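For this depiction, one protein chain was excluded, whereas all remaining protein chains were kept in their positions.
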Amino acid sequence: MTREHNLLQDAIAGKRAALARLLSNVENDSAFAMRLAQDLAPHAGRAHIIGITGPPGAGKSTLINQLLPRALGTHERAAVLAVDPSSPFSRGALLGDRVRMQGPSTGSNVFIRSMASRGDQGGIARATATAVQLFDACDWPVIIIETLGIGQVELDIMNLADTVVVALNPGWGDTFQANKAGLTEAGDLFVINKADRPGADSTRRELLESLSLLARRPLPTIVETVATDGSGVDELWGAICSRFMQLQADGDLATLRQARRMRLANKSIRAELDARAAASLASSAGQRLTERVAAGTMSSEETTRVLLQLLQGDQASAP
Amino acid sequence: MNQPSQKRILMSKTGLDGHWRGPTLVARALRDAGFEVIMIGMANTDEIVRAAVDEDVDLVGLNIGGHIDVALRAVRAVNEARPGLPVFAGGTVPPHAKRQLEELGVEVYPPGSQLAEIVDAAYRLTGATAPA
Partner (left out) sequence: MQAKTPPEVIRASSGFELKPFYTAADIPASHRERIDIAPGEAPYQRGFHPGGYRSKPWRIFQLSGFGKPEDENERIKFLLRNGETGFIMEHDRNTADHCYNVDHPDVVARREDVGLTGAVMQSVRDIAICMDGLPVDSSFAHPGGAVVQHAPFALAGYWTVARRRGFQLDKIAGTGQSDFNLTYLGCVTKQQIPTDAGLRFNADIIEFCGQHLPYWVPVSIAGYNAADTGLNPAQELGTLFANAVEYLDEMKRRGTVDMQMAAKGCAGVSFRASIHIFEEAAKMRAARVMWSELLRSRYDITDPKAANLRVHCVTAGSKMTYQQPLNNIVRGTLMALAAAMGGVQSLGVSGYDEALSIPSEHAHQMSLRVQQILQEETNFCAVTDPLGGSYYVETLTAQLMEKAWEFFDEIEKAGGYLACLDSGWLHARAAENQHDEFMAMETGEANIVGVTCATEDESPYEVDGFVGTDDAFDVATERLHETLRTRHESAAGTALKNLEAVCRGSDNIMPAMLDALDADVTLGEIGDVYRDVFGDWNTPIQT
């Protein structure tokens, strides 16, 4: 732990290599990540955390490339966490987001870290949350997370970011029927990127329609952008900042973060419980239990009660 | 169960040369062999070093499409910023260039190398274990 402690001190003191190594450790060692998250918890909360999500190829990386110079106008430095999918077969990954981040995005006041999802289904990686805390603790005032291009209903980015930007393209309505609801619920701001292509107007209409079904007031801002030439990006950055400042001014940021932390904790608790239950059910006692459930000789209520006892290590009550 | 940690490889091109056939094949083969491959396209020395440090990679792969001095400069800078970080290279690398790279500790896989050789080198250089 002392080596890791030194690393943390170095990282906080501004050594990039130390921060980079800590990020790897967080990715590779979940027990370490848990300890670190606990250590960092009191230091977190200074950075503005922005999530960019949306379907594959929507232009998320290209948008970030445009947002970075604007972010650097307001802040001294900016960090990016770009998540791409891991192959379920080989566990390998092609992490290509950096290719789109060129020019000012490659300066020393920018820290880009590519991250493979490593099997996580929520659009980010399991390590992303702690990685964000780490950047925050190391004094990176703005942290932009690019989720992998899924557009699934399960959007973990909501539990992580102060501002969730959903990037869509003209024609979105036709192609992403199934995921509409999830995405519209997730977004604090909406971008219709590739507005140089036909159909931006109808996409805006459809988006407004979907949004109006939700009970959110006021309706989230919708910005049209062309990430490849930067049009609309000033407006987008303005919208991101003014929403954040409003939250701060109204004192809503704290409430929002509390709710987010609760959701994150909830999710983590449920995940842990699921994992333990699965392990329990795989044990010999658990298997006997399953057999009886299948045979219909034990009610599901009774099964739950016994399983909970099993989880508490009460072997005596095992069937 | 903790699986062995995933190894990360940075892939970059040193020249302003847009031929993509070779590098793409290699990147995909490495992905299929279980590596996380971070691609940064055509990058200069500063960009390569920054990515090697920030991404905390276990290996740097350079595709060399131009003058060897450009590649040597990148290798030296990587060696300085991340001492001991292995580098391997492919591309247009005539014998004299190959020797110069090897003097800096770079493993060179000239055209005609098999993907299997390159993947094996990646396992060996990163200390990863090949799947059974």
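For clarity, chains are labelled A and B in written order, and residue numbers in each chain start from 1.
We adopt the following convention: a contact is a pair of C-beta atoms (placed from the backbone, for glycine too) under 8 Å apart; a residue touches a chain by one contact, two chains touch by 3 or more.
Keep in mind that this is a model prediction, so the values were computed, not measured.
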{"item": "Contact set of the excluded chain (shown chains only)", "value": "A, B"}
{"item": "Touching residue (missing chain; options B:A33, B:L62 or B:A97)", "value": "B:A97"}
{"item": "Interface residues of chain A (partner: the chain not displayed)", "value": "94, 96, 99, 228-229"}
{"item": "Residues in chain B touching the chain absent from view", "value": "13-21, 23-25, 27-28, 39, 41-42, 44-46, 63, 66-70, 92-97, 110-112, 114-116"}
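The rule is short, and it goes like this: only the chains that are shown with their structure count from here on.
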{"item": "Distance from chain B to chain A - Cα centre to Cα centre, in angstrom", "value": "30"}
{"item": "For the chain B and chain A complex, residues of the former touching the latter", "value": "2-3, 5-6, 8, 27-28, 30-41, 46-47, 50-51, 53-56, 81-82"}
{"item": "Residues on chain A engaged by chain B in the complex (per definition of touch)", "value": "16-17, 20-21, 23-24, 27-30, 86-87, 89-96, 98-99, 106, 108, 111-114, 116, 118"}
